[in-house]
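Okay, here's the structure, questions in a sec.
With one protein chain withheld, the remaining protein chains of the complex are depicted in position.
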Amino acid sequence: MTDTTAAGSRRPPLIGALRWDTVVGALLVILLAVSFSTVNGFSNALNISFLIGNTLPVAAIALPMTMLVASGEIDLSVGSTVGLSGAVMGALWNHGMNINAIIVICAALGIVCGLVNALLVTKLGLPSLAVTIGTLALYRGVAQIVLGSNSVTDFPQNYLNFGSGRLGGSFLPTAVIPWLVLAVLAAVVLHATGFGRSVFAVGASAEAAWFAGVRVKRVKLSLFVATGLVSSLTGVFWVLHYASATYSNATGLELSVVAAVLLGGVDFDGGRGTLGGAIAGVFLLGTMQNVMSLADVSAQSQTVVTGVLLTVSVLGPRVARQVFARQARLQPLRGKS
Amino acid sequence: GGATKSSTDKAASSAPAAGQSGSANPSAAVKKGLTVAFLPKQVNNPYFNISDAGGNTALTALGESYKEVGTTSATDTAGQVSYVNTLTQQHVSAIAVSAQDPGALCTALKQAMSAGIKVVTYDSDTDPGCRQAFVSQASSEALGRSEVDLLGKELNYTGQIAILSAAQTATNQNAWIGYMQDELKKPQFANMKLVKIAYGNDDAQMSFQQTQGLLQQYPDLKGIISPTTVGIKAAAQYLDGSQYKGKVLLTGLGTPNDMRSYVQDGTVKAFELWDPGKLGQLAAYAAVALASGQISGAQGQSFTAGPMGNFTLGAQGVITLGAPTVFDASNIGQFNF
Amino acid sequence: MTVSTTAAAEQPLLSAGAPRALLDRVLRMRELAILVVLAVMLLATQIDNTSFLSKQGIKDLLLNATILVLVAVGEAVVVITGNVDLSVGSVLGVTAFAAGDLLQHGGNPVLAIGLAVVLGAGFGAVNGVLVGLGQVPSLVVTLGTLYIIRALDSIWVGSREVTASRLPSGYKSFGHNGLSAIPYLALLATVVLIAVGYFLRNYRSGRECYALGSHAQAAALAGVPVRRRVLAAFVLCGALAGLAGALYLARFGYADAGTGSGYELTVVSAVVVGGVGFTGGSGSVYGAALGALLLTSINSVLPAIGVSSVWVEAIDGVLLLLAISVDRIVALRIAGLLRSRARQARTITND
């Protein structure tokens, strides 16, 4: 029995540090540092507030999406849920309903949207990718039926201010506060509670988790519902931020969210990933886009960069692991000679 | 607070339009060193490519700088907002924008205007309060009525007709369709009946299938109006390869290059369009006039658009390009756009 | 103390009887559910609108399905190997334009189709190499190449477009003519479908695609050249997307930088509706083709019965959900059937 329990859980520091989420975080810091010093117009408060404000929808949905992907599922209907929530908000507002009541209704609607996904996945055992491609069309379709071709813009000013305003004169959009609360909550739940442990267990092996007494379906159900709820609240924010409710709000948002989450090192097969990585991924993509626009990089070239980043994000960790595995193998040999 | 629509309606409608205030000096000299940024609905869209090239021509003639930025998708409203933000950061002199959504750009455009940037919309307008001037391709009324007249003449004013539009939300489409329906109420159209408005979402395949559907649902259909370049092209291609070729007449808005072969082989008799290049030129001249202080966006002000002559601002700062051109077998050879 | 004798072991298998086996085979066909849904839908539409299944109507149905069928067949092969290719829409776009560009400069139509296929296969090879290289989830890799190929396409194409007037008329008529109600394009797609289906069923390398989708590690242990098969699947998928691109051009007479964007979700939907399991290893290309036919038919049926296009998207979604739910319920039933059968077999043996 060579090195058993006594060896403890020490890891060679290099391999520990070279987790992909840390790499993404470091990249983000470097990008920010370089942009602050060299990119014209990046560093002023207005731009930073634009950057954060425009990234918030993706950042918000990425929180529950990270957990969902870690549990081995995915939700592609989030963009449509955002759109549906906005459309309902616009339609009800046109009917003269109280805005607070509308927001509550939108939240409830999000829960229903999540529930529909969840029940199809857990009750029938359907693959979530297929289910949510279906609801992607369905929710967007319902949005279209609800609001038709209307575009509603005349929401009360103080609410619009929440959507696009800033905290005092600072660079922080007002809506960052609720997001931060949500982010901390999500991080604690995922990484420090029993529920979080179950999420990873379910993602890595639903069967083994079930044998260990994890209520697999309930875990999945709550994650889908959380995703629906956050998406619909994001829909409300979207309407207020852009001061526009149309049925087509946030078309294609799902791909941005998924791309950011995957870039952040969350394993698509479930069971692995960190919330910090996902958030870093979100802001890395957002900052990248902002900087490239400021530097007059065309939209097409920006897309190339996004694509390359994504590809590297999956190839990168693997290549890194191989390289460091080789180093680790060589080290004991070197130590001996 | 507990705001509802009715309680804020007044406040919203009585809010002063940001652009229209301020005075202008018609004889002010054209400022030099201006940068005018074009922000089309979509880059790489052939139509906007022609219009923006027109803008470039005009600016080059004036000795000002031109740039073009934009999203690769025509429904990426959030992306368009980001671009407005970026241009604000870059302190361009004026923005010429074709809005993807009438409301969503407002906050960002207002921010741009408060930073001293002049805003002209072209092709597709925002709410009037969010820009100083709108360069309209043709009056909606003229377009709508003339297309019905065109088809009426071809059909001897009898038979069922249908409209194949773009997205259900497209503001300009809906305005034109409104005038078409109004025109059809006139006595000479008593025997012409509009049976259906279909939406092809400016997607070739969808427009294609919508055309098929129209013909299956209404076997006696005699004519189709498609006031969108994508729609008319798809409808023509379908008719061309079907038994309905030459039996069902098609008109609408299209570009000569797209439609040439269909006019030559008899699938389409006539259609119309303004010159998108001229539209872009006019937008550029209007932007320069605004930035030079020659106009401020109020009704009645006028400016000189280089070789295009004098233009006067109408109500709510609308500048109209003029009547569209009708293309048919006799003249289509002369155009290349 | 051995329990079962050889004769007893074989007995239940053989005496189960041929008619039951046939019924079984039919029941086990996951494609059956889709076929039924499709037939019911078309019939109902025909009753509502008698001109729906006219010669022109049938031709339109088949034409609409052709392109999606081709791409879905390629996608199905990739999905069967346990992967997915999201870049098919981008590949279709590039290849359609490349073929068009060649044609409008006076190129030979056959050459243009060949170019599209080769170009598509090339992109497929890139995907296949990237996926095989890192043994990484193909969903992420091809989401990346979806962006990259689309962007390279729009940088290359810019605002150029290929319009019908610049295409040889023979090429266009190939796009919409045919033998009576059967378009040439549909014939071509059918040939491809049958060839791929036959190959998957009857060749070792075809069976190996199922094996590695079912359990990649086990496949490696069984000596299946995993990377080579994955690469081949992606190349086939790319090539078919390329072929579909060339046919898209013939059919719609148009291509620009945006051609085919967003197509991947439709293709994936078709494959999923067609009963090809997303975890790999199950389903057939015939199912995928039926799925494609079902999806495109819905889009023809709705306008034909006068449903407002406002409703189309929602109905599409509901039908997709219905299709996969029905498929799933049928599969569960069959699993139950198997369970009780296995029990019976054992009981007979042990007696």
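Here the chain labels run A, B and C in written order, and each chain numbers its own residues starting at 1.
Rule of thumb we're sticking to: a contact is a pair of C-beta atoms (placed from the backbone, for glycine too) under 8 Å apart; a residue touches a chain by one contact, two chains touch by 3 or more.
Simple rule for what comes next: contacts and distances are computed from a predicted model.
Undergrad: For the chain not present in this complex, what protein name does its UniProt entry give, out of "Acyl-CoA dehydrogenase", "ATP-binding cassette domain-containing protein", "ABC transporter related" or "Heme exporter protein B"?
TA: Missing chain, per its UniProt entry: "ABC transporter related".
Undergrad: Quick one: which shown chains sit in contact with the chain that's not drawn?
TA: If we consider the entire complex, the absent chain touches A, C.
Undergrad: Out of C:G74, C:G197 or C:G213, which residue would touch the omitted chain in the full complex?
TA: C:G213
Undergrad: Looking beyond the chains shown, say which of A:V34, A:L167, A:V188 or A:V312 touches the absent one.
TA: Checking each option in A:V34, A:L167, A:V188 or A:V312, the one touching the absent chain turns out to be A:V188.
Undergrad: Could you tell me which of A:I30, A:A108, A:L167 or A:A208 touches the chain that is not displayed?
TA: Final answer for the missing-chain contact: A:A208.
Undergrad: Residues on chain C that touch the omitted chain in the whole complex?
TA: With respect to the unshown chain, the touching residues of chain C are 1-6, 8-10, 12-13, 201-204, 207-208, 210-211, 213-215, 217-225, 277, 280-282, 335, 338-343, 345-347, 349-350.
Undergrad: Go through chain A and note every residue touching the omitted chain.
TA: Residues of chain A in contact with the hidden chain: 1-5, 7-11, 188, 192-194, 196-198, 200-201, 204-205, 207-215, 271-272, 325, 328-329, 332.
Here is the rule we go by: only the chains that are shown with their structure count from here on.
Undergrad: Please compute the C-alpha centroid of chain A, do the same for chain B, then give the distance between them in whole Å.
TA: 36
Undergrad: Indicate the whole-number Å distance between the mean C-alpha point of chain A and the mean C-alpha point of chain C.
TA: Roughly 31 Å separates the two chain centres.
Undergrad: I'd like to verify one number: the distance from the centre of chain B to the centre of chain C, where each centre is the average of its C-alpha atoms, in whole angstrom.
TA: 39
Undergrad: Which parts of chain C, given as residue numbers and ranges, touch two or more other chains?
TA: As it turns out, chain C has residues touching two or more other chains at 150-151, 154, 310.
Undergrad: Where in chain B do residues touch at least two different other chains?
TA: In chain B, residues 43-44, 72-73, 168 touch at least two other chains, as defined above.
Undergrad: Would you mind writing out the residues of chain B in touch with chain A in their complex?
TA: Contact set of chain B toward chain A: 1-9, 11-13, 43-44, 67, 69-73, 75-79, 81-83, 85-86, 88-91, 101-107, 111, 127, 167-171, 174.
Undergrad: Can you list the residues on chain B that touch chain C in the complex?
TA: 42-46, 48-49, 72-73, 168, 196, 198-200, 204-206, 208-210, 212-214, 216-217, 219, 233-234, 236-237, 240-244, 257-262, 264
Undergrad: Touching chain B in the complex: which residues of chain C?
TA: Chain C reaches chain B through residues 49, 51-52, 55-57, 60, 64, 150-151, 154, 157-161, 163-165, 172-173, 175-177, 252-254, 256-259, 261, 296, 299-300, 302-306, 309-310.
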